[in-house]
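What you see is the complex with one protein chain gone and the rest in place.
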């Protein structure tokens, strides 16, 4: 019913509009202004160009400064600060280009509006200025490229050896978190071993997997490099943590990674923002289905001591009886043999009579 | 060059005995006389006349624009008023808005279809298809396209593809919903999202037909420009429109096949159990057998098309804007050669930058830096274009026709949108900006607004040639100002939201602390978007009203120099009733000192303009 | 257009003529000395080259993503852990069951295709001489070779699908014989996927080529081209046919040799 009413109103409006339009044309024919080519309207449009520039520019400036604080999530990582500087430097550069070109566009439009009896200046070509305005942007771009390239290689370069390692696994629609445990080694996982109690697909025949532990929250220590290893078990997701200026896709079948050094604990940030409920949020930033918009996780930055304490409290996989039991079952029914996912190894042995160099080599290349 | 072919073959022009173009095309002349008693079916439906095909593309494109606009209004409602209950949409959306709450999956479907429709069906087919078809033969002085038949096929493949895409909107499981970039595995697995069932199948099938249509069209455009130019019309006398269409067609010929490859591989992954893009997947309680494929591979293939595609969208607009600016500033386009050079530069570069859409997909960082380098270079030729447009206005004598307004708006929006590309092209900054509303703002300014403005400029400018009548200028002015202000109001604030890190393709952001502070701004954007959408109805009204009741056009209403204005007001099949005019000069002899009128059409020989000829033009003739 | 910005109009008497310029690129001309139909075929082939290029590039990427077998060829074994060595996979020959004839059959297929290209050029050449009988003869040969190639490919596929008696033990403990789109005995599933897809796509092209040739043969026989005064259609289809041969050259290198 409502829809029908809306439709009706629209149709009526259209009719009224059409009638008014027709009326206007008839009067203009009557008054002889109908076919005049260049007249008042030209001047009005020229003035509007200028008005648009001034009012629009002011509105833009106002709204920008009004929202400036909101649009700058506080930075909480070392490379984030560098990125922030580069962002605003680049903004300044393009801001200058923006102001100059837009101003010229509207001012010329106003200034060189049609005047009776004047003739446009036949000016087809000028090598010098064309070279100048090719070279200048080229130089500007070269310096931006150079700065960007330096930062990029640093950020994507290898993580420091002493980094804290966390693995995030995206799935529809939440994030699974695991830590390497005391041996500092992430154990083998295999997606075929995933079941209700083994969300990650731990291959528990691998010793390194036994002491791994999972968590619902991500904890990292402040001031320490953190290496996030990222994987996905179904579709693409992306780890996006705006406060740390961190983003990386989670890709099924291809582990990715990102490292950063947090500079502010959650508590510090709460104090800084005056918001006791603040939490660092991890958003999924790659369309992944129905609840893409709700696929979030919380990351807590602790003081190193608190982090140690939290770490010590976690219980390893081997303490999870459910998982141990169901692993036996799944690995059997998936036909993975007693070597878990090392079936390929078995094949290799059978064909050649010799063992591949590393017991994991066969599995990883799959 | 020593071929082993008999001499006779050579005498007739290399291998093969090619017919000389004119003898063949003069036959169209006879058709011209006869076309009155053609059946309407062949005249209006399966027409092989490029002008009719252009109109078909235009009308279909407008239909799609309305659909695309409606979809965007729907999801903007959701974004602006996430808490509202919208029962009144129930009759339209049915089960997708059960209880007044939009279904989150349907939200994604809306966004996906909005992107697909706007990029491919409105801008690629509507803009490029309409104007390449309409203007190429008219401006190069040909009776029709090289192959009218293939040209007709091109439209009908597009139509078929449109029908399939349109029908998919009404599927029980909804249309494709994996984003217009259809990244697998989401697009490959119906378990992952409903839209990846039948909806995605139809999307892919539709796209395959679309690609066929593009190839048929593109091959035709390129060949026509090369072989069917009229006497005297060298490449360095072509209007910039033709250069733009020519290069656009080349981009299409080279990049769409790669999308075809990606689509076919995806079809196999979806339906035949291959693993090109799939590996190590556990979904819906089940481990899939696929191993060894790579989702990143799909992204590479997609963007190898996808990036040239955005230039396919903007380059025709650039060409038309150049033409409109020069005509209405009554000045030669500044730096004609540089304009061509920058178009060529942009075209070449557009093939080597695709992975700037993939900086954070886990791509090899070294490749990332190469792609950053290549991407940022594009600013240089783009800058040359902008500066040349500005220089064209400088000391002009500007007439603000509706087309001119839209052309100026185009330049403004292109600057605004292009500049943010510089931020995104920087891999380091893209870490933060990727997939946020900053990207959405970037591409709506440069594509959703700027390219659209180019389209509008084209329609206002060439309407008299298409329909023999003028569009109403005053309505044009109102349409322009509302739209111009509207799109800035919609898309400027999106940057703010984006800088804060607000992700795109989010049904609602209320679950996130960091993003929920923009509720008001989002309401504002939505309101502005819906107003901007409604402003388009002024255009649609004007368009259809003017087709039937508009003021009758004169032969050359804008005092323009190019060949299409030497045809009759409404050219028939074959375009020129008599001989095709020959061309003597470049298309931008506006306000030439010494000439009486402020424009000299391309088909006026130098001998008739002794008072205005420049020294070098004399040399040219010697 | 080498504009100077000097604006003085010439005052000298004008020697202009009213004839438009007539250089190669000045319009009213075929600058490539090729009719529009032939150009269209070239541009179509260019775009088709990009389709195949994309497939082969995909092949390249996936292949480099997979492990290589590091030992010597005689120690080679099939495993999903590494990409197979082609000559271990393609070593059968029709009628010679169980004998290890590495790449012999594909050598034959390659020869067939090269032959078909030759007969195709001969047909084109005959067309230039307006020699209807010769055109017919060579077209027939080309069709024959095309059909032979297709049947060879059918055998190659069925051999590949059937696999050998030994089979290979897969990661999940089952034994796999031959190949399908989901798994294969020769190694990573993608080896078979890519093989089927790319040779299949190529085969489809050969098939369409044969259809075009048959049509062309009928038209020749009916004298259509003779009446038209030229055999350009044969030439255009010839371009297509050679292109398909060209693609095979690349498929051959990347699937069978490298």
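Just so it is clear, A, B and C label the chains in written order, and each chain counts residues from 1 on its own.
We adopt the following convention: a residue touches a chain if its C-beta (ideal position, glycine included) is under 8 Å from a C-beta of that chain, and two chains touch if they have at least 3 such contacts.
The rule is short, and it goes like this: contacts and distances are computed from a predicted model.
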item	value
Undisplayed chain, where the name is taken from the UniProt record, one of "Monosaccharide ABC transporter ATP-binding protein (CUT2 family)", "Dihydroorotate dehydrogenase", "Cytochrome C oxidase subunit IV family protein" or "Na+/H+ antiporter subunit A"	"Cytochrome C oxidase subunit IV family protein"
Visible chains in contact with the missing one	A, B, C
Of C:26, C:156 or C:245, the residue in touch with the unshown chain	C:245
From B:221, B:304, B:437 or B:507, residue that would touch the chain that is not displayed	B:304
Touch list for subunit A against the chain that is not drawn	185-188, 206, 208, 254-255, 360-361, 364-365
Positions on subunit B where the hidden chain makes contact	1, 3-6, 8, 14-15, 17, 19, 23-24, 27, 147, 250, 254, 258, 294, 296-297, 300, 304, 348, 351-352, 355, 363-364, 366-367, 370
Missing-partner contacts on subunit C, residue numbers	31-34, 37, 42, 46, 49-50, 53-54, 56-58, 60-68, 70-73, 87, 102-103, 107, 110-111, 114, 117-118, 120-122, 125-126, 129-131, 134, 226-230, 233, 236, 238-239, 242-243, 245-246, 249-250, 252-253, 257-258
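What we mean here is this: only the chains that are shown with their structure count from here on.
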item	value
Identifier of the chain whose CA centre is least distant from the whole-structure CA centre	B
Rounded Å distance, subunit A centre to subunit C centre (Cα mean)	42
Chain centre separation (subunit A, subunit B; CA means) in Å	27
Mean-CA-position distance for subunit C and subunit B (Å)	32
Subunit A, residues touching no fewer than two other chains	122-126, 192, 334, 366
Multi-partner residues of subunit C (at least 2 other chains)	3-4, 7, 66, 80
Subunit A residues within the subunit B interface of the complex	2-4, 6, 14, 17-18, 21, 24-25, 34-35, 37-38, 41-42, 44-46, 48-49, 52, 56, 60, 63-64, 67, 70-73, 83, 86-87, 90-91, 93-94, 97-98, 101-102, 104-106, 108-109, 112-115, 118-126, 129-130, 133-134, 137-138, 141, 144-145, 148-149, 151-153, 155-157, 171-172, 191-192, 194, 201, 230, 233-236, 238, 240, 242-243, 245-249, 251-254, 256, 277-279, 281, 283-294, 296, 334, 366
Residues of subunit B defined as touching subunit C within the complex	5-6, 8-9, 13-22, 140-141, 146-147, 150, 215, 218-220, 222-224, 226-236, 253-258, 260-262, 264-265, 268, 272-276, 289-294, 297, 300-301, 304, 336-337, 582-584, 586, 593-594, 605-607, 610-616, 618, 620-622
Residue ranges of subunit C in contact with subunit B within the complex	1-4, 6-10, 12, 14-18, 20-23, 25-40, 43-44, 46-48, 50-51, 53-55, 58, 61-62, 65-66, 80, 125, 128-129, 180-183, 188-190, 193-194, 196-197, 201, 229-232, 235
